[in-house]
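Let me begin by handing over the structure; questions about it come next.
Note that one protein chain is taken out, while the other chains of the complex remain in position.
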Amino acid sequence: MMISQFIIVGAALFSLGVYGVLTRRNAVLVLLSVELMLAAVNINFVAFDVYVNDQIAGGQIFSLFIIAVAAAEVGIGLAIVLLIFRNRHSANVDELDLMKL
Amino acid sequence: MLALLTNVNTLILATEEGGQAAEALSDGGTLASLAWLIPVVPMVAAFAIVFFGKRMPYKGWDIAIAVMGFEALYGTLLLLSHISSPIAKDFSVEIAKIGNMPIEWGWSVDGLSIMMYFVVGVVGFLVFVYAKGYMEGDVRFTWFFASFTLFAGGMLVLVSAPNFIQLIVGWELVGVASWLLIGHYWEEHENSSAAIKAFITNKVADVGLFVGAIMISMSVGSFRFSDVMHAIEGGAAEAPVLAQFAFWGGLALFIGAMGKSAQFPLHVWLPDAMAGPTPVSALMHAATMVTAGIYLIGRMFPLYAVEGFADEVRWVIIIVGALTLFLTGLIALVQDDIKKVLAYSTLSQLGYMMAAMGAGAYTAGLFHLFTHAFFKALLFLGAGSVIHSVHSNNMSDMGGLRKKMPQTFWTFVIGSAALAGIFPLAGFWSKDEILASFEYAGGHYTTAQGGAALGTAVLWIAIAGAFVTAFYMTRTVWLTFFGTYKGEAHPHESPKIMTYPLVGLAIGAAFFGLINMPGITEVFTDLVGGRAFAGFHDLEHHADGLNLVLAFVGTLAAGLGIYLGWRIWGPDRATQAERDTFRVNGLYPVLENKYYIDDFYMDGVIRPIRGPMARAVNWFNGHVLDFIVNGAGLLAKAVGRLVYWFDQRGLDAAINASGAATGAGGGALRLLQTGKVQQYAILIFAATVILVAGLVIWF
Partner (left out) sequence: MSDWFSETENWAFLVIAVPMVLAAFRAVTSRNVVHSVLFLVVALAASAALFLLLGAEFVAWTVVLVYIGAVVVLFLFGIMITRAPLGTETQLSHNYQTKIGAALVSGALFALITVTTVRGFGDANLTARPTRADEIGQSMFERFVIPFEVVSVVLLAALIGGIVLARRDPVDGDEAVR
C-alpha cells in the first residue's frame, strides 16, 4: 500500500467536505460537511502514524482527540442552530446576514 | 594706574636711529604719565557743573575756575619740565579694535602738545576769570560755564590725541561746544543761525578730515601718529602705500583744517560767530579752537615736508593762506562792529599761520599761533570790556573812551601794537619769523618751477598784509578811544575781575616774543621744533640771526599803516562827520558785502538745496521709491489671490477627488460584506488555495 493512496482519499473527502460547506443552505447540513472534513483529517493522521511507525502512536491518539472534539463541536453547533431556529423559525444560513454592511 | 603704565607706548622717535646730535628724550616721569588728567578733568567737570552747578556758591564758576587753574598749573609745570629736559612720549590704552587696527585712547606729551596745554591752560584761565565778571547776571550763567568747560576739555582731548580717532573726537567736541556757545543768546534768531552756520561749515570741511584720516591711517595700518611718522621716516621708498595716498590724504586733511581754522573760502562762519559772548570769542575763536587746524597741519608736518609724500599740497596751503591773509584783512577795514574787526583780523592772522606752514616753516607758524593767542585774546577781552560798559558793539556808538576806561585803553593799545608787529612786542618776533620763512621759500622752494616766484609773491602779500593790519587796528583804536563819546550809555571802567586778566594777557603779549628771538634765544624752536621730530633731518630752515632787512621792511609797512590810519581817522581831521564817512567808492561796497561770498553760498548752494532739490528728492521718494514699495505690496496681493484660486480649484479638487475615490472604492468593497458566512468561506478557501499553490509552485 502506498501512502499516497490514503492521502488522496483523504483529500477527496476533504474537498467534498469543502464543497458541502460552501454549497449547503441548511445549517445542519453545513455541520455535516464539517464532519466529513474532520473524518478526512483523521484518515490522514492515522495513515501517517502507520507510515512513520510512531512508537507512541501519536497520530492515532490525536485522531482520538479529534473525534472527541468533533463530538463536542457538533453538540454546541446544533445547540446554536436550535437557538437560531427558535429566533428566526428557519435554519437557512442564507438568511443569517445581519452582519452585512 | 599700573594698568595704564603697563600699556605705555613709547614714541618711537625717542629711541630710534636719530644718530646725529639728538639729545636723549626723557619720558617725562610721573608728570607725563599723569597727563591723562589734562583732558579728562575738564570733561568730568563739565558734567559736574551741569548736575551740581546751580547748588554751588559761585553757581558753577567755582568748579570751572578750579579746573582751568589746574590746567594752567599743569601746563606750566609740563613746560618747565620740558625746558629742562625735553619730553617726547605717547601713552595709549587700547579700547577696541577695527579689524587689525586698534582704537586707542591716550595722551601725548611732547613739545607740540605741551605748548598747546600751556596756551589753553593759561589763556583759558585768564578768560575764565574775566568771564565771571562779563557773564554776571546772565540767565544761563551755569550752563555757560558747563559748555565752556566742555570746550576746554574737548580742545585738550584734541591736542593730547596720539591717534586720529581721538583727534576726531576732540575735533567734534569743540565743534559742538562752539555751537552751544555761539548760540548762547539764542533768543535772537540770528544768533542761533550763526551757531548753525558755524557747525555746518565745519561739518562740510570735516568730510575732508575724515577722508584724510582714513586714507592715511589705512595706508599706514595704524591710527597712531607715531606710526605714521615712523613710516614717513623711512622715506617714500620704504612706505609706498602711504606715498601713494599721501597727496590726497594730506589735501583732504588740509580741507578739514580749512574749516576749523576758517581759511578762505570756508571762513564765512567766523565773523558770524561773534554773536556769542565775548569770552567765547576770545578763547575759542581767537586763541584755541580756530588754531586746531594749524595744530593738525603741525602734527602731520613731516607728511607735508618730506619729499615723496604730501609735499605738493604745500602749494595749495600757501596759496590759500596768502589769500586768506590779505582778503579778510581788507574786509576788517570797513567794519563798524568792533568784534567783527577783530574777527577779520583773526582770519587774517590765521592766514599768516597757514601760509607759514605752507612755506615749510613749521616753527614760525606755531610761534605765531602762540603769540597770537595772547594778544588776540587780550584784544577781544578789551573789546568786551568796552562793549560791557557802552552796551553796544558798534564803534559808531563809541569814542573818547580812553579817559573813562584807562586800563582797558592801555592794554588794548599794547595788544594792537603786538598785532601790528611793533618791536619789541610779541607779534613783531613771530611775524618777522614768518616773513623770513617766506623769503627763504622764495629763494629755496623745494618743489621746482614757480616755487620761487610763489614764495616771493607771498612775501610781498604778507608785507602788504602787515600794512593793512596796522591800518585797520589804528582805525579801531582811534574810533573807539579817541574823539568824543557818541553813545548814550554811561561808560565806566570794568570791574577788577575783568581788568586783571587784561593785564595778565598784556604781559604775555608784550614779553612772550622774547623767548624766540632768532639767534639770541631759541626756546620756542627747541620746545617745538627740532626735538619733536628728531627722526627727521632738515625738516625746516632756521635762520641764524635776525634778518635785519626784513625786520626793517616789516616795521616800515606797519609804521605806514599806523601813519595813514592816524591821518584818516586821527583827531586832526576837520570834522568828525567827514572822518566817519570816509569811503572809497569802488572798493567799499565789495568789502562791505564780504566779496559776496555769503550771498554765493546762500543763493548758489543753500537755496537750491532747500528749494528745488529738496522738492525733486521728495517727488522721487514719493513716486519712485514708494511706488516700488507699494508695487511690491500689490504684487504680493495678486500672488496671494492667484494662490487662493489655485488652492480652491486645483488642490481642493484633487483632494475632494481622492476623497470621492475612496468613498467609491469603499462602496464597491462594501458589497463584499454580505453577512453571508458561506461567501466569506469561499473567499477564504480560494485565497488559501491560491497562496499554497503559489508556494508549492515556487518551491
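Read from first to last, the chains carry the letters A and B; within each, the first residue is number 1.
Note that in this section contacts are C-beta pairs under 8 Å (C-beta built on N, C-alpha and C of every residue); 3 or more make two chains touch, one makes a residue touch a chain.
Bear in mind that the values here come from a model prediction, so they are computed numbers and not experimental data.
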Of B:489, B:625, B:655 or B:686, the one touching the omitted chain in the full complex: B:686
If the hidden chain were put back, which residues of chain A would touch it? 1-9, 11-20, 22-29, 31-33, 35-36, 39, 42-43, 46-47, 49-51, 53, 56-58, 60-61, 63-65, 67-76, 78-83, 85, 91, 94
Identify the residues of chain B touching the omitted chain, counting contacts across the whole complex. 678, 682, 685-686, 689, 692-693, 696
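As a convention for this text, only the chains that are shown with their structure count from here on.
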Tell me, which parts of chain B touch chain A in their complex? 670, 673-678, 681-682, 685
Touching residues on chain A, where the partner in the complex is chain B: 18, 21-23, 30, 93-94, 96-101
